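Left out: one protein chain. Kept in place: all the others.
So that you can tell them apart, the chains are marked A, B and C in the order they are listed, and the count of residues begins at 1 in each.
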């Protein structure tokens, strides 16, 4: 796909120039956003069709995700994402097949080998930290990664991402304080969609902007509009550069919208009004970015159609591939509790190597 | 002691008038400060004499403690203090005898019946929440107390106190956020002495003033000089009134000095320079407040001498009393695990009611 | 579940029996306690308008309003810590932790604070509160929505731990927990919420804490269980009954304080004891039961005190093949019974 090649096209519209990128970059960003959306929509279809029991979605967050993490250097910087980070993971190197394997929880799923729920991405080679469910813990992992980078004198920046509800957890306070004291190469991204499941922002957070908390750590706090992909890009890039200059962490809050229920287990109409939902749809980053690129003459109908075709094929391929992959062998479930196998950690009796087959004490 | 009677003397110097108090109030405050110091000094003497194995001190913090909590309404408002809160507890109703019983850990110690280390004060009747050792937990208890006051429509304000090092704990973030969301009648006092044991402020906290964190919760953050007892009083009173008006929490940071080692187990000369220690001694609130009251003509030498005599007698009495009280009966150690006694919670074999005396299974 | 065997003697013959699901019984219990006593409040994530992610509190916000049903921020330490404070100032909070797996951020508040407040203050302060949390696997919840956490808390003096296995008990025990003057952790197996139904009287009743229940009397093997494992043990008992093995099933109901009498009397009668628990085997709650039986019923034992429990891997894996491998079920329990019976 030449149109999406990040280096192939040196054309630079005023829009691209305004953020120091080329048109090809903008197209590549748009493609990532649209691809993330398409994978996400497919997840819901598969869920409704009974193919995958659980979906947790990034729809509405993709603009912020692609923009904010676009400047990261693949396989060099680090991301500790969260369950909505589909576009982030895609932008940072995971393939549609890899993302779809996580939805199907197949044995070859690189995130967890089918051990974790969908949405719990991870990829060691791409420096994507394994997502767990208890929220906010990952901020400390990213801070520790940044600490190691500093001590080992590696040119790496670590990024942690979570929702605004999660940012109220104690770990966030402890992490920002430590990262700021040591001016660690760390960026904290909060994707504020106004809800923690059903709890609206005003019952979750005592301030309008999570970014207001940055001042309490002596670090910059930046608010960006998550539908403004290029503003997100600029904010992410600036924070990255600041971190690389040794000036310490930045907190970036992106205002986004959650276009779906919290997950496939949630009925958001129970707690959100029709107006609220409509307002959310008006902040869908995908059509906004598409229109922006079209207005700027960067995205032609032809390119858009070609991208759509490519995405369609990619999603189809990823789905077919993941669907066809085998489930994990149940007897691998004992693997990787520790780096080595300890004979004294005995599998259960229904396991081939369980106590039924190993000699157990007594003359039973 | 008429000179210390809080209601007896209506004389009002300009100094007293400046904060809306009478001279008698100022004298009473001074007396509390001096008494706290005298008890504290006695603790160290007892420790060096081998009478009590552990001391943790409030020396240097007393000005802030007396000032900030003076406006509290006894047995109505609540305080969740910390291990340096000797003057706070004294100002809020505990007697020298009660404080000394805690140092000796005698059976009649109202804080814990000798179960806790010295410094872990508590007094249900005075609404002084039992201090534990893991720092910062008490902020959530105070917030919960304030929540109950609000729900039960009681005219009560809850105060939590801790050091600046402790304020970095996750619980503080979660507490301030919740208290601010619900505009609870809550005041958070940080006594910043520049050290968490040996760790200096710049390695503990990423900002100069803990009060800078208040803005991140949308609440006022106030810095007061802990040697300026009347400024502390005014700040505490304002926060209390704000809370009572339903306007929510306030964070007050008092800059204080730690005149002693962290505890009797610590040698602070290992990590503090002589200059630093001298600077600390120059910020001793007791002589500063004494001089201020003398300059204002409120504290005469005669009054000061009378107070000194009274304090001397009180400390002597408290020491003798506590020393003479019996240790707890070891067999009470099984009491109050739960509100009732559960026969299935079996005491150990060396206990009179242990399994040796209760029939245990088998024909042993 | 075999309702005929669930030991409803206390209420037999009452006319106002209704069939309720497990979660309805819990919801009813909360609602009735809240109506009875203004001091009872609810707090947790999504417990308000949404009614909880499992709908355990559905309708309560509508009935009791913002002051008594509080949607908290996503902060578990705060939920528990503020509940402790509220309990010290006259309320009786019921805190919901959305999944038991997410109780860990509040571990310090539970273990260092709630459990020790009465003891450390020499009975100066108490903490009458209930912490409800759905636990357990078999629902495609993976590592972090399946955990059994009871062993962490049954080890802590000062805490009480309850795990009901029937709608009747769930309601009756929850009421006792709310009225109790100490912190009670109340764990509900989430797989039972809608799949288990049972008779629940409409009127006022409680089930006391600290008493086990013999769900099925038997002579040859005692199976000790709680929560969902009681239902699986009963099913396993039916299976092996056909083979002539007569199993007694004990439902502990309150894990701490433990009803030693019922436990030990049963094992002294049968001479064989199997402890079934879903949690990881090593250091799980069942280890304490086994240790007590081994020490206090030694002379009566006709076979090794045995355990059948969850494998020692860090969590319930997600993929159904892996999850099925992890979970106990009636077949696995029946196998363990057979092995012990044949000893």
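A few remarks follow.
One rule holds for everything that comes next: contacts are C-beta pairs under 8 Å (C-beta built on N, C-alpha and C of every residue); 3 or more make two chains touch, one makes a residue touch a chain.
No experiment lies behind these values; they were computed from the predicted model shown.
Touched by the hidden chain within the whole complex are the displayed chains A, B, C. Only one of B:11, B:45, B:199 or B:291 touches the absent chain when the whole complex is considered: B:199. Only one residue from C:59, C:208 or C:283 touches the chain missing from this view: C:283.
Contact with the undisplayed chain is limited, among C:104, C:269 or C:320, to C:104. Only one residue in the set B:168, B:193, B:227 or B:250 touches the chain that does not appear here, and it is B:168.
Residue positions on subunit B in contact with the hidden chain: 53-54, 105-107, 112, 114-117, 120, 132-135, 165-166, 168-171, 196-199, 203-205, 265-266, 270-271, 327-334, 337, 345-351, 362, 364, in rising order. The omitted chain makes contact with subunit A at the following residues, 78, 80, 109-113, 115-116, 120, 122-124, 129-130, 132-134, 137, 139-152, 154, 156, 158, 170-171, 174-175, 177-178, 181, 335-340, 342, 344-345, 360-364. Interface residues of subunit C with the unshown chain, by the touch rule above, are 101, 104-105, 107-108, 111-112, 115-116, 119-120, 143-144, 151-152, 154-158, 256, 258, 280, 282-288, 290-291, 293-296, 298-299, 301, 303-307, 312-315.
The definition used in the following text is that only the chains that are shown with their structure count from here on.
Centroids built from CA atoms put subunit C at 36 Å from subunit A. Remark: subunit B and subunit C have CA centroids separated by 40 Å (rounded to whole angstrom). Across the assembly, subunit C contributes 72-73, 75, 77, 105 as residues in contact with two or more other chains.
Along subunit A, residues 168-171, 203-205 each make contact with two or more other chains.
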